[in-house]
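Complex shown without one protein chain; remaining protein chains in place.
Lettered A and B in written order, each chain numbered from 1.
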Amino acid sequence: MTGLRTEEFVVNMGPQHPSTHGVCRLMLTMSGEKVIKIEPVIGYLHRAIEKICENRTYNQCIPMMDRFEYVTSMSSNMVFALAAEKLAELEVPERAEYLRVIMLELNRIASHLIFYGVTAMDLGALTPFLYGLREREMIVDLFEMTCGQRLTYNYIRVGGVSKDIPKEFVPKCRETVKTIREKLLDYEGLLNENPIWLVRNKKVGVLPTDLAIAYGVSGPVARASGIDFDLRRDDPYSIYDRFDWDVPVRHNCDCYDRYLLRLDEIKQSLNIIDQALDGLPEGPVQAPKFKPMSFKPPAGEVYSRIENSRGEMGCYLVSDGTTKPVRVKLRGGSYSQLQALPHFGTGGMIADLVAIFASLDIILPEVDR
Amino acid sequence: MGIIKKLPVYAEKVPGGGIVTTSIEKVLHYGQACSVWYLLFGTACCAIELMCTGAARYDFDRLGMIFRATPRQSDLIIVAGTITKKMAPRLRRLYDQMAEPRYVIAMGGCTVSGGPFYYDSYAVEKGVDHIIPVDVYIPGCPPRPESLLEGCLNLQKKIKQQKLSDWQK
Partner (left out) sequence: MTKDALKDYVAGHYEGKLTPLDTGRFDLWFEVKAGDLVEVAQSLRDDEQLKFDFLCNIGGVDTTERFEAVYSLASTVHKHRIDLKVVMSHDAPEVDSVQQVWPGANWFEREMWELYGINVKNHDNLTRFLLPDEWDQGHPMRKDWDAPDFIRMPEPGQ
């Protein structure tokens, strides 16, 4: 066997592949079944959202933000609204702040449920996909009751939220929270101790802590690598400093920990929603001084950031005193994670790469914009 | 007996069983329309609605539609999401790899005419019919799962209107 000739070859994991993470192309240099080098090629979904926003008024930019990160579009709306409100020093009413927190946390749970379903589907298990999307439908019903849309909500606007909740919202929300708490036991029972799941996820895709900080990785991926950093607690925005919840952190840095951490985060989000529903005050939902078509924040620049379900989402906004922004630069959590992938995803087989890519929970429009 | 009344067949009982007389076109129509397998091709936001339509509440499987991972094994490509100029040649290559008869559904505003990215975007292909021929257009941003199901039923109607002589060209 010593005379056998070996060579490396390049395999293209092309823009269309059967997991629904979007259009990402990975050029893999392989030796046999082992992956030696990964080179991500992106840009297949570059829609020039930043150029479009330069020619729209501030309120017209909000639907564009929806399409930037559509799985958690409440967060995308929020980061832009925060930036514009900081520039103009607008006061947001109390009721609007509470509604924002409830919607953001519901959206975080919906995003993690999609992660649960799609990750399991990538590794071959089809039942969790149906379970996860069934609970997500309950949350999407709540959103549809409030703002009429199932996916791109356009709800959190500059100065508050667009409309108030109907009176059926609060009892239905409490029932949804209770149902999801019970079903989480089902989800854990299905996959946590499953021998196939453990073999495919434990000790796979280890992302060391210092590599994570060097590449700017944030969110659940960073917390599963031992970095104890959550923007809701450490750099609080909106009214997150009034609620009491834990930030889960794990130290094994592998795919299994990332999966367990997201299930922990669902539980903590349910606690926050309970507290917010208990403390919901009465009042208006829009800032009274805000006029949408003639909103002109004074000249200046600001970088606002929030904790999204994929990491830190940031919006750098420059204004020159007119109704349209000069520059909108968006930053999503998936960008840094995809940049770090070639440095910790090699050494395993292609099947391991599928598990790693699914556990990072990357959404391509955040990368390409 | 109820089902037999709705199908375009002539059924007769003979000793030892029955005879059903129909045209070959009808058999082919029912065979094709009731089992269209689609390629999982989701680029952007509409892909999430496509996934939801395939999930438990709005089920695709009751129409006989299952997702396939490769274009060689599918009859239908549901283009869900924005197509950029960088992605356009790859979409054409996927379409060329499908075996005939093949159909295309353009789902969502972006594939119909560029959608919200029509103005001021330098990288979006404004309508997917510049690249591949489309059978059914579904507007919406994103369209509801019920719209997508109606689009698929319209496609089934279109398939049932095809004539055998079309395939001989």
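Rule of thumb we're sticking to: contacts are C-beta pairs under 8 Å (C-beta built on N, C-alpha and C of every residue); 3 or more make two chains touch, one makes a residue touch a chain.
Keep in mind the model is a prediction, meaning the values are calculated, not measured.
The chain not shown here makes contact, within the complete complex, with A, B.
Set against the missing chain, the residues A:Phe80, A:Tyr116, A:Tyr155 or A:Tyr335 yield one that touches it, A:Tyr335.
Per the touch definition above, the residue from A:Gly43, A:Pro63 or A:Gly348 contacting the chain not shown is A:Gly43.
The chain not shown here touches chain A at positions 42-43, 46, 48, 50-51, 55-56, 86, 89, 213-216, 218, 227, 229, 234-235, 299-303, 305, 312, 314, 316, 318, 320, 326-327, 329, 331, 335-336, 339-340, 368.
For chain B, the list of residues touching the undisplayed chain reads 84-86, 118-120, 122-123.
Keep in mind that, in the parts below, only the chains that are shown with their structure count from here on.
Chain A and chain B have CA centres that are 31 Å apart.
Touching chain A in their complex are the following residues of chain B: 40-45, 47-49, 51-52, 55-57, 67, 69, 81-82, 84, 86-87, 90, 94, 116-117, 119-124, 141-142, 144.
Those residues of chain A whose C-beta lies close enough to touch chain B in the complex are 14-18, 20, 22-23, 43-48, 51-52, 54-55, 63-64, 67, 70-71, 114, 118, 129-130, 133-134, 136-137, 140, 150-152, 365.
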